[in-house]
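All protein chains of the complex are present and in place, except for one that has been dropped.
On to chain A.
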Amino acid sequence: MDWTQYLNPLMLGAWVTIELTIYSTVFGAILAFAAGIGKLAHNPLIKAISIGYIEIFRGTSLLVQLFWLYFALPVAGQAIGIDLRLPPVAAGVLALSLNIGAYGAEVVRGAIQSVSKEQYEAARALNFTPRQALWRVALPQAIPEMMPPFGNLAIQNLKDTALVSLISLSDLAFRAEQLRNFTQDSTTIYTLALLMYFGLALVLTAMMKLLERFVGRWRAGAR
């Protein structure tokens, strides 16, 4: 078989990989903000939930989380009479998001805490509420700080999507394995897959750089 014939099925897989990456990065970022801000909350319940979530998902392997959501959760649901069966896409996106969200939460927390005490004092002196101080003063300064580590997490996330092939989602890694089983042409197929992942990573890096530059305008070259 000519290598060009592998391209079509691999492209189909790459598209699934792209979708998984986008959904889980966006959803993960939202979780990261919620848990990162939650960890700094004064409310002990919100704080405890945030810390619990972050520690559990950072402390366990993504593969086990994925299998748990896909295989164990439905069984647990059955035991209490609720249908918790997730389609593979949902289980994949959920596991990836929860995972990136937990790591991202630490990035969000760190960036918020790096905003100087003086900025909070100025906000307080102007009678901002703590919430206004967070949204109007701290976050606009913290978000540009979050961008480089978020970029790394997004790339990590892209690579982690390969794990979802194990719950039979036909992403790039899954397609590659399928073709290899069929043709035994390991070298060509995996080289192509490698290049495609690399190409995707380059595009993602470029996108994160653009985003970084965009939010960097908020601080307008200060510091």
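For this structure, a couple of remarks:
Going forward, contacts are C-beta pairs under 8 Å (C-beta built on N, C-alpha and C of every residue); 3 or more make two chains touch, one makes a residue touch a chain; residues count from 1.
FYI, contacts and distances are computed from a predicted model.
This figure omits one chain of the complex; the name its UniProt record holds, of "Alpha-D-ribose 1-methylphosphonate 5-phosphate C-P lyase", "Formylmethanofuran dehydrogenase subunit A", "Ferredoxin reductase" or "Ectoine/hydroxyectoine ABC transporter ATP-binding protein EhuA", is "Ectoine/hydroxyectoine ABC transporter ATP-binding protein EhuA". Of the candidate positions A:L45, A:A79, A:A125 or A:L210, contact with the unshown chain belongs to A:A125.
Those residues of chain A that touch the chain absent from the view are 118-119, 121-122, 124-129, 132, 136-137, 140-141, 218-223.
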